[in-house]
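Since the structure comes first, as structure tokens, the remarks are kept for the end.
Just one protein chain is left out here, and the rest sit where they should.
So, chain A:
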Amino acid sequence: MAKHETPLLDELESGPWPSFVSDIKQEAEVRAKNEKGIDFQIPADACDDLLGLLELSFKDGTTHWKHGGIVGVFGYGGGIIGRYSDKPKDFPGCSSFHTVRVAQPGAKYYTTEFLRQLMDLWQLRGSGLTNMHGSTGDIVLLGTTTPQLEEIFYTLTHEMDQDLGGSGSNLRTPADCIGQSRCEYACYDTQELCYFLTMMYQDELHRPAFPYKFKFKFDGCPNGCVASMARSDLSFIGTWKDQIQVDQAEVALYVDGTTPANAGSHSGRDWGAFDIQAEVVDLCPTDCMSYVDGELKIYDKECTRCMHCINVMPKALKIGKQRGVSMLAGAKAPIVDGAQMGTLVVPFLEIDQTMNKQLADFDTEEEWMEYLEEKYEALTEVIEAVWDYWMEEGKNRERLGELMIRQGLQRFLEKIGQEPQAVHVDHPRTNPYIFWKEEEVEGGWDRDINEYRKHHAR
């Protein structure tokens, strides 16, 4: 029997979508029965009380969590989100309900062995509830008490070789698309770069030293499967510099209907026979394609590598061979001064395609890291220049994107050592409030009004 009546939540058990209410009830039951004889370190009825508290919020239309909460583990300044209920007497099982952020593996590939071990830990020392995963990428363990934090951290690090994720004014947990593991569009190894930078900047992740939060995300191509351009202060998006590789024989198979367009993504509705002119050539944003006499031509100089033609005909069109990343900076949610997407700051940094050694090719992980440091040196130089600038100039709780607006893109580019180029803007400014540097102007700013009066009487 459930501990609390939850008539409103019960409604959410109907319908076809997996019900979080049914799942939490199931976990509450597992804990109540405790067939494994676990010595639960937080109240066994944590899930029942959480449902009770949530039902109350459904009734009141307001949250019942108190403001803030500062808890953590020694040595780190973040990783745990403290939370206390404002109804501790009515729902003692979830009066403390802290969230533990656990660093996730690249692109979230798991073995059941790892997940079982993690769940054994969490059943013992937490609520048994999780969020797989937080929006930033972390494995989120939902609900435990303060005394359990160091215990959980000890088991994670000593028995699972696993660290916490980030929270606070620091580098948050980086995340990536699946990249080259299962996608032929990936222009670089997103998982390798994500892992390398996560390891390289552990200090910046665990001990808040920044004016505010800072996120990295890694997309293998402009499709943006991890939405780096919208959800990270520094976004790495794969691209190429040479020609799209066209296989005319494969193109013909699309044209005659043998191969379904978009890998069959639109098969749920009859859109008629594939029309390469209407669905590819005419939709190209720069109009740089033609299909004449059974031959598809691309004028690559005018191609902006939007991915559309490749997305429609993945078997016929492949990304180029000279690959690298574009870096975009400044994306953020609305608070304080409006939402921003990433602004292109580094158009192309080539990633050496001949440097493709794996961890297994080295004796130690340290040697592998040294190799990666060399491979990605040009990238880390930009990252560190961005941080040097923002850490010095950023105001308290000012995201990078806001600093870029406050001090201007010019200053930002100067600080990270990028020459201004036409690709840095969508369009030139329309107002004439143009600042010049004194050294750019003949004669400088020191002028004598008396000199002027000699030629212009009052």
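Please note the rule applied: a residue touches a chain if its C-beta (ideal position, glycine included) is under 8 Å from a C-beta of that chain, and two chains touch if they have at least 3 such contacts; residues count from 1.
The definition used in the following text is that contacts and distances are computed from a predicted model.
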Message = Name the omitted chain as UniProt records it, choosing among "2-(1,2-epoxy-1,2-dihydrophenyl)acetyl-CoA isomerase", "NADPH-dependent glutamate synthase", "Sulfite reductase, dissimilatory-type subunit gamma" or "Carbon-monoxide dehydrogenase small subunit".
response = "Sulfite reductase, dissimilatory-type subunit gamma"
Query = Given the contact definition stated above, which residue among A:Ile24, A:Val71, A:Val140 or A:Ile351 touches the chain not shown here?
reply = A:Val71
Of A:Asn396, A:Thr430 or A:Asn450, the residue in touch with the unshown chain = A:Asn396
Query = Looking at A:Arg207, A:Lys241 or A:Arg411, which residue reaches the missing chain?
reply = A:Arg207
Query = Given the contact definition stated above, which residue among A:Pro43, A:Gly93, A:Gly143 or A:Gly168 touches the chain not shown here?
reply = A:Gly168
Chain not shown, touching residues in chain A = 66-72, 74-78, 81-82, 84, 88, 95-96, 167-169, 203, 207-211, 213, 391-392, 396-397
